[in-house]
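Have a look at the structure below, then the notes.
Apart from one protein chain that is not included, each protein chain of the complex appears where it belongs.
As written, the chain order gives the labels A, B and C, with residue 1 at the start of each chain.
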Amino acid sequence: MISFRCDYEEGACPEVMNRLVETNLVRTPGYGEDAYCRRAAERIRRAAQCPQAEVFFTLGGTQTNLMVIAHLLRPYEAVIAAQTGHINTHETGAIESTGHKVVVCPGQEGKLTPEAVREAFAAHEDHHMVKPAMLYLSQPTELGTLYTRAELTALRQVCDELGLYLYADGARLSSALAARGNDVGLCDLATLCDAFYIGGTKCGALFGEALVFPRPQLAEGFAFTRKQRGGLLAKGRLLGVQFDALMEEGVYLKYGARQNALADRLREGVKQAGYRLLTETVTNQLFPVFPDPLIRALEREFSFHIWQRVRPGESAIRLVTSFSTEEEEVSAFLRALS
Amino acid sequence: MISFRCDYEEGACPEVMNRLVETNLVRTPGYGEDAYCRRAAERIRRAAQCPQAEVFFTLGGTQTNLMVIAHLLRPYEAVIAAQTGHINTHETGAIESTGHKVVVCPGQEGKLTPEAVREAFAAHEDHHMVKPAMLYLSQPTELGTLYTRAELTALRQVCDELGLYLYADGARLSSALAARGNDVGLCDLATLCDAFYIGGTKCGALFGEALVFPRPQLAEGFAFTRKQRGGLLAKGRLLGVQFDALMEEGVYLKYGARQNALADRLREGVKQAGYRLLTETVTNQLFPVFPDPLIRALEREFSFHIWQRVRPGESAIRLVTSFSTEEEEVSAFLRALS
Amino acid sequence: MISFRCDYEEGACPEVMNRLVETNLVRTPGYGEDAYCRRAAERIRRAAQCPQAEVFFTLGGTQTNLMVIAHLLRPYEAVIAAQTGHINTHETGAIESTGHKVVVCPGQEGKLTPEAVREAFAAHEDHHMVKPAMLYLSQPTELGTLYTRAELTALRQVCDELGLYLYADGARLSSALAARGNDVGLCDLATLCDAFYIGGTKCGALFGEALVFPRPQLAEGFAFTRKQRGGLLAKGRLLGVQFDALMEEGVYLKYGARQNALADRLREGVKQAGYRLLTETVTNQLFPVFPDPLIRALEREFSFHIWQRVRPGESAIRLVTSFSTEEEEVSAFLRALS
Partner (left out) sequence: MISFRCDYEEGACPEVMNRLVETNLVRTPGYGEDAYCRRAAERIRRAAQCPQAEVFFTLGGTQTNLMVIAHLLRPYEAVIAAQTGHINTHETGAIESTGHKVVVCPGQEGKLTPEAVREAFAAHEDHHMVKPAMLYLSQPTELGTLYTRAELTALRQVCDELGLYLYADGARLSSALAARGNDVGLCDLATLCDAFYIGGTKCGALFGEALVFPRPQLAEGFAFTRKQRGGLLAKGRLLGVQFDALMEEGVYLKYGARQNALADRLREGVKQAGYRLLTETVTNQLFPVFPDPLIRALEREFSFHIWQRVRPGESAIRLVTSFSTEEEEVSAFLRALS
């Protein structure tokens, strides 16, 4: 059974795994106060051209999101997210669990627009309602779409105007950075966001994310937040070792590009076979729309999510490529299509 | 520099690391719904002779503690712990962060007594005070001491009498299980506790703990709790793979025994050199009391914690052995003592 | 300036105020453990024909809502509410502040429908999402509309089917009970709901609400919840005294009927003057739609909320009658209209 189900079905990419093996018996101080973590953080600061940034390694996306939001907001403040935002749909109320409301905006193919944000903000008039104080977005979005630099800049302007923090969830950031036509680099995120994280888990690591606060004053006390929320690893160096490997010359982008290229082949093949995509994506997720009998036939050989019913007799499925997806697996799928 | 600073200064024991490497590119479903996790859970159920137990893999001790307590208690209920209990001292208020008070009891060498628990409970008279509803203890304790089966049984009786859950933190459980004179096995924990966790992080794993609910009804909904608190790993199989390796015939106990044996050599050497121990421990932590000049001299070659001042001119230090501590490192320390 | 702004602009109705004065210097035990509270609770149990009900007096609506929801739900459970539900819009995230997500349904004129509830529930598939466990509704709704007994019964059936608690917010319950065509009595609420509250603040009291748990086992521990959340009044008897007065033969309904009758006169007058209402209401709130110049003219003599813009040049305003609204005030408004 060939799987396009998700990008966290295997372990780590070779660079990461080898580094973990090589360093396994080296003794270092615990809790991330080691040289690997320092070096990985330094690589990230350099890549983002943001020498003053504070970098914290964390264990997973939901945890990172809840920690950032609980850290930056006051108890009565809320975070604005797209209807499809991960914090709104698939984190079991982790944000609310820290006491904060998620204010939902309609998105356009998963993306927030300045108009929708302004409208959501304006609906909160006084102290009988929560006070929106942060914008949460994902790059790429949960639907595989991308913000352009112009779009992010416009959202930043709205944030400045309304007094909102801007926080970007980069669970699949390698795929975004390497996407065709992408013009948002790490240094743009560092310039435009108050916090963002560089995904490890879905981008070649065993686990772990690198959270970046470009303005260090916002990170004050975050070491307490991370420990309190159960996000501090005793053998913290594991995260340093992994990000040290990923952030070496080109590794992170290499896997993003590889995933995208395979997804591109799938996209083209799907179209050539006469089918359409639910949304136009350029990253490692695609959402072809197939007749139900075809889906049932494909399920015999391939594993994937059925995303949503589009109309009677027709559904969108989700295909995801990972660092370990093989050319031949893509070819097999396209053969099965035709 | 030889380190006896803690038992989380290196990666994983060879059995665990090899297994991670071997399985690295195998694709499995995410979120711990894979065969490795199932097999590891089954091994734990068998070792604990508790076929109906529910097992959840989690990422670290603080996180596990906060999840169990938040899961089992109602909002106004509190957990009783020894003054030295980890949840009281070194978790940055993680328990309070979930809304629950930690009611503190004096301990005896880190251990709770039935009398102290009864007294703490009796001090809570009505709904103007929190309602104690759980007993938290660590096996071994934070001071390296052990509960006997008789002691645990007596605490269980107090719990039954007062309507308390009994929860055991097993961060260093391999060392407890393998200790000289220990008579508390996994199956005793399964019989006596409502929940306990088998430490991975400090017992040979890269990271991870195995949380056991011997009575499955108490685990109902815990999958939600784990996700909500950021404790669900996307590549959850990493925890299954590690515990599958640790729980194979004898591995977990082997490393516990090794750590203890090296700690025993240190204990004997310290005494033979004419020094005393702050408390009598049988696990992988010991607390020798040394004159301050000796401590300063030792610090030039060895790394360790200074635990507490005992009297003017004299302090207790903490020495910890890990799965990777070498005989020769112990010998070097003892040579330096004499 | 005549005010139709809200129903909490004055003190208490005469029956309540007199009783507070008469009993002022009587000494009673604190914290609601007094004979007035017992008698008021007994009156409520009799009125609701529910002798086993547990009754708790509380200080206000938002507080009551947050306490009930925090008391009944487990940490990862969520409450379903209409988009216009008070807990969703005007409680500054009080529910989220206790850790629970409010899952929003579209409503029909402020009311939930079984279909919408089923759909919202079905969208929550597994432990990556919150688990809906309660339905919150208001009787009357925030838009002044009423559930019929048939509608409430249908929602109860959905709750039974899906495993949800049903909780009714009765902030303006006197107006609902006394409304033309209403067929939902206190005993229906006691039969159909797991919890509901009888509003005092907006129904003749200085302050205070009476929370009813028809099934006493759900109230277990609520005395702790109330104290922990700051909802226990030291001079708790004040609430007993007030509800004792309100629940005496006919008082509560009398003021509801009076408010409704005056609102009816306003409704008829508005229609006779050739204007329409935004929604058809039968309680003490109405929402006439007026041209903006008329609104500006009315504002010179009358105080009211401008509710929403309906279309360019036309807005809905909200008029509310209270226990102290005078016939002559209504007449003055209608004169000003024509």
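Heads up, the rule we're going with is that a contact is a pair of C-beta atoms (placed from the backbone, for glycine too) under 8 Å apart; a residue touches a chain by one contact, two chains touch by 3 or more.
All of these numbers come straight from a predicted model, not from anything done at the bench.
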Listed residues B:Pro14, B:Pro29, B:Gly93 or B:Pro114, member touching the removed chain: B:Gly93
Residue in contact with the excluded chain [from C:Gly30, C:Pro216 or C:Pro291]: C:Gly30
Option touching the unshown chain, where C:Val79, C:Leu232, C:Val270 or C:Leu319 are the choices: C:Leu232
Sole residue of A:Ala70, A:Ile87, A:Leu233 or A:Leu278 that reaches the chain not shown, by the stated touch rule: A:Ala70
Missing-partner contacts on subunit A, residue numbers: 70-71, 74-76, 98-99, 127-128, 130-131, 221, 223-228
Absent-chain interface as seen on subunit B, which is shown: 75-76, 78, 89-93, 96-102, 104, 127-130
Residues of subunit C in contact with the chain not shown: 3, 5-6, 8-12, 17, 20-21, 23-30, 59-64, 66-67, 91-94, 97, 201-202, 206-207, 224, 227-235, 238, 324
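Following the convention adopted for this analysis, only the chains that are shown with their structure count from here on.
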Innermost chain, where centres are averages of C-alpha coordinates: A
Distance from the mean Cα position of subunit B to that of subunit A, given in whole angstrom: 34
Length of the line joining the C-alpha centres of subunit A and subunit C, rounded to whole Å: 43
Inter-centroid spacing, subunit C versus subunit B (mean Cα positions, whole Å): 50
For subunit B, residues that touch 2 or more chains besides their own: 224, 227-228
